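The complex is shown incomplete by one protein chain, all other protein chains being positioned as in the whole.
Labels A, B and C are assigned to the chains in the order they are written; within every chain, residues are numbered from 1.
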Amino acid sequence: MQLGLVGLGRMGFNMRERLRAAGHDVVGYDRNPDVSDVASVAELVQKLTGPRIVWIMVPHGDPTRQTVEELAGLLSAGDLVIEGGNSKFTDDQANAALLAENGIKYADVGVSGGVWGAKNGYGLMAGGDAEDIERAMPIFDALRPEGPREEGFAHAGPVGAGHYAKMVHNGIEYGLMQAYAEGFELLSASDVVTNVPETIKAWSRGTVVRSWLLDLLVRALDEDPELTELRGYVNDSGEGRWTVEESINNAVPTPVITASLFARFASRQEDSPAMKAVSALRNQFGGHAVQKSDSES
Amino acid sequence: MQLGLVGLGRMGFNMRERLRAAGHDVVGYDRNPDVSDVASVAELVQKLTGPRIVWIMVPHGDPTRQTVEELAGLLSAGDLVIEGGNSKFTDDQANAALLAENGIKYADVGVSGGVWGAKNGYGLMAGGDAEDIERAMPIFDALRPEGPREEGFAHAGPVGAGHYAKMVHNGIEYGLMQAYAEGFELLSASDVVTNVPETIKAWSRGTVVRSWLLDLLVRALDEDPELTELRGYVNDSGEGRWTVEESINNAVPTPVITASLFARFASRQEDSPAMKAVSALRNQFGGHAVQKSDSES
Amino acid sequence: MQLGLVGLGRMGFNMRERLRAAGHDVVGYDRNPDVSDVASVAELVQKLTGPRIVWIMVPHGDPTRQTVEELAGLLSAGDLVIEGGNSKFTDDQANAALLAENGIKYADVGVSGGVWGAKNGYGLMAGGDAEDIERAMPIFDALRPEGPREEGFAHAGPVGAGHYAKMVHNGIEYGLMQAYAEGFELLSASDVVTNVPETIKAWSRGTVVRSWLLDLLVRALDEDPELTELRGYVNDSGEGRWTVEESINNAVPTPVITASLFARFASRQEDSPAMKAVSALRNQFGGHAVQKSDSES
Partner (left out) sequence: MQLGLVGLGRMGFNMRERLRAAGHDVVGYDRNPDVSDVASVAELVQKLTGPRIVWIMVPHGDPTRQTVEELAGLLSAGDLVIEGGNSKFTDDQANAALLAENGIKYADVGVSGGVWGAKNGYGLMAGGDAEDIERAMPIFDALRPEGPREEGFAHAGPVGAGHYAKMVHNGIEYGLMQAYAEGFELLSASDVVTNVPETIKAWSRGTVVRSWLLDLLVRALDEDPELTELRGYVNDSGEGRWTVEESINNAVPTPVITASLFARFASRQEDSPAMKAVSALRNQFGGHAVQKSDSES
């Protein structure tokens, strides 16, 4: 099947490889000429035979929006744009509406798997009209892992549902990572378990907590048993924030996902203004002479 | 290898099966004569040739303690007791000390895997002296899953370390379950994703959140797509509480594990006294006439 | 000083009383003719001598927006609109811009104090240009509590700052209420303290936790010592949600305020879908036969 692919970064580059290995005809464009097949998005569109499918895999926000706008001017009625980046689900409505003015169809797909997806396949969650999803199925089948389709691909719902599902997926991911991380810290802080990496490795099979993330933690501890080479400084991408916002919009309590997000915020603070305020209050209890008080009163 | 096994409940019964299937000679005792091989713990001990190994698999607390005390009077110097139940790690010190008075050795093993362990094997975390752990290795090898030993078994440290590792394992488990649960609720509450069970099933392969727990959630949703047949009432066993207590003892922040525990507490309350107090405060803002106020002030 | 006041509900009605008691000339309008001084907003504007000041005290969202739009067509350049309701701070920019087209000035004021404000005075936080805040100062002085102006009134910053300050104030309020509520529940659940209401009342003076909210809790417990007449069902207004959203936008960890908001969400759920999912997972551990399992594995 023929596919245009805009964006050949870490994710897009690997996806082109996987698609080509499956026999698909991919025309890739990237601003970086070293990896690009064509000189421009216009040339990419020109090289495709209609009805075209163009997959967008550029950073979310402005880059994605600009690509949608450019494609709106280049594609024809009946063509299909698939937004596979980490867009916020609310952007999808606007993208779809813009393209619809020219009769162009739109689907959004959440893609999970990171650098491992090239080899293992990517978990896919799609939003859009059933006929559009069906049309692109050969592409989805090539990208998703081997095994039953429904275990690595879902048509989650209408436009926006793919990114919504990916957003929630990432929110869960935050929680899972934090749960393992807290367990790791507690094992490390206590002196009862003396073989922490070995213990965590032993969870790989048979236990209730076995998972792919656990396998990754085992890998990391194999390389650096006390994680001495890393700082506890963790960025967050949009999905975690959006998940919490959506939980608030829907009055859904999400204490675990939110605590995971806040732990990342805190990890990036050199000093905490809030804890300065707590310290200030404790100093006030203890009188002005005491800078760092040890006692509550 | 010969093994005495005290306790043939849900876990012990399956373990006896798995051990026998591996060719071990298991003498099992349970208060329930329908499943027991012998009439008493004394008879069990008598049937074993020294140096004996006796595995305890009864409920933690008093039943375990009483079994240890009984075995202290029946076993001989050089025999080995393995406590495989869900004891608190602090109990292990006392058990080991009691048995040591008679020269009897002690090891503690955390066992994970539930009813699935019978087929998949159990994840094992052991605490004790190296020579004792080594002696019982054929038993551990039969119980643990197939594959490399270190992926399903660890000698976590000295006496107590096995149960400590299992405690933390279960604390993590609480966090993982709650993370998936929050994601499930958010997907269900929002109307963007229309195919929730299908979407969660599509996470089974390729995604970052794939895990055995996710597979269980998929199974559950296959059987009951909206979980209408269940109440959101969740018990907690000791390990989650102990994990939080230990995190406090070690000044380790564990917001995710603790939030998961508190969510279980809250799930069992018909009405929340705390929220009554918040409601009372809001009523006070709004004056006595207002029973349920809609506004902050 | 002359003032137009649109909205004579619980808050606006009391504020008119307090302003008149201070000698101000208030023309009030409300859709309810029983409390309104005039038949329409247009008549209210007509009754005021320029440069006019009109205070809006209607529900936030559409009602406030419509009132601003109506005033934009009725007022003249140099007049001042003060939005004193619980608007989101982002609405203030739009309101100010709309009015500025006609040369009308805008200020926003967060008002705290509830039904008690009529007697005690209201805590006020204002946003806007210094000259506009200064112009309305006699009004602010009449509304705020007696005592030094700076202890009950602040010019918090430019347009939007008043509502932003009120939003954070209410976020803090959520946290304070929840802290007392948790303490109340723990005292009630444990059997160590046998005189719970007396104990909480004894915190009224001298202790570190004494506060106006504590005084309200004491009042509530005086009336209903075990709060048996209340349900633990608590609504939330916009400010708590916006505070959490803003904390996310600014990468500020706010675990306490967020936990307070989530406790309200949970208080309104008959059954928790998330806890159904946790229950489902535990059932899967324990095999299909077990509906409500007591054990982790």
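By definition in this document, contacts are C-beta pairs under 8 Å (C-beta built on N, C-alpha and C of every residue); 3 or more make two chains touch, one makes a residue touch a chain.
Computed from a predicted model, the values in this text were never measured in an experiment.
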item	value
Which displayed chains the hidden chain touches across the whole complex	A, B, C
Chain not shown: contacting residue from C:Gly7, C:Gly85 or C:Gly171	C:Gly171
Chain not shown, touching residues in subunit C	89, 112-114, 117, 120-125, 144-147, 150-158, 160-161, 164-165, 168-176, 178-180, 182-183, 185-187, 189-190, 192-195, 198-199, 201-214, 243, 246-247, 250-257, 259-260, 262-263
Chain not shown, touching residues in subunit B	208, 236, 241, 244-245, 248, 251-255, 258-259, 261-263, 265-266, 268, 272, 274, 285, 296-297
Subunit A residues touching the omitted chain (full complex)	10-11, 86, 112-117, 170, 173, 177-178, 180-182, 184-185, 188-189, 213, 216-217, 219-221, 223-224, 227, 230-235, 237, 239-240, 255, 263-264, 266-267, 269, 271-288, 291-297
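Operating definition for what follows: only the chains that are shown with their structure count from here on.
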item	value
Graph class of chain-chain contacts, one of line, ring, star, complete, other	complete
Chain closest to the assembly centre - both centres taken as Cα means	A
Copies subunit C and subunit B - interface residue numbers shared by over half, same or different	same
Copies subunit A and subunit B - rotation angle from C-alpha fit, nearest 5 degrees	180
Intercentroid distance (Cα basis), subunit C paired with subunit A, Å	37
Distance from subunit B to subunit A - Cα centre to Cα centre, in angstrom	32
Mean-CA-position distance for subunit C and subunit B (Å)	46
Per-residue overlap in subunit B, given as positions that touch at least 2 other chains	112-114, 117, 170, 173, 178, 180, 182, 185, 189, 213, 255, 263
